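Read the structure below first, then the notes.
Every protein chain of the complex appears in place save one, which is left out.
Our next item is chain A:
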Amino acid sequence: MSNIALTRIQREFKEVIKSDEVKNCQIKLEPFEDNFTHLKGEIIGPPDTPYQGGKYTLDIVIPETYPFNPPKVKFLTKIWHPNISSQTGAICLDILKDQWAAAMTLRTVLLSLQALMSAAEPDDPQDAVVATQFKQHPEIFRSTASFWAYVYAEAPRNEKMKEYEEKLKQLQEMGFHEKNSRITALSSKNWDLQAAMEFLLP
């Protein structure tokens, strides 16, 4: 790691720890195994979104040329969002690509991700299936996103989830044992049991 990158990261740690967001438990930042090149971030699902109350862990890799190149960030917690891959957690966000500026910090990145969770951009999708659902069936999108938040991010449960759990159970009884693929199949097929089954069959 270059000198500039190390000084910067150390400074940014101080900045994040002192920030209001940390005091309100909105964001968190810590190193992976005492190593400043690989960090772990955490953001809380913003209010009035399907992600409300969820805890989202992020994988952050600091490049050798930081801060002149952006950090590489992806979601470790599975999330249902048009601009985030439901499979890999890869993020489509301009400031993590060509709109990065050296004066930006990890705190800006974490806050921008929170903003992205509040305001998706379905016309610039990372996950085409989710983006289509977002545009064509906004109701199903919202309940699916909050179901994922409940299952993967410890967000609170609501009434709608009973129906979804029932469908998951039915699929399981048909012999589909892998939970994640059952959730993905049903979510991708707008919770149509028949379509999800066909999706899962080889």
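A few points about this structure:
The criterion applied here is as follows: a residue touches a chain if its C-beta (ideal position, glycine included) is under 8 Å from a C-beta of that chain, and two chains touch if they have at least 3 such contacts; residues count from 1.
By definition in this document, contacts and distances are computed from a predicted model.
Remark: of the listed names "Putative lipoate-protein ligase A", "UDP-glucose 6-dehydrogenase", "RBR-type E3 ubiquitin transferase" or "ubiquitinyl hydrolase 1", the one matching the undisplayed chain in UniProt is "RBR-type E3 ubiquitin transferase".
The chain omitted from view is touched by exactly one of A:104, A:161 or A:193, namely A:104.
Residue in contact with the omitted chain (choice from A:4, A:17, A:115 or A:128): A:4.
Taking the complete complex into account, A:67 is the one of A:50, A:67, A:82 or A:125 that touches the chain left out. What chain A contributes to its contact with the hidden chain is residues 4, 7-8, 11, 65, 67-69, 101-104, 108.
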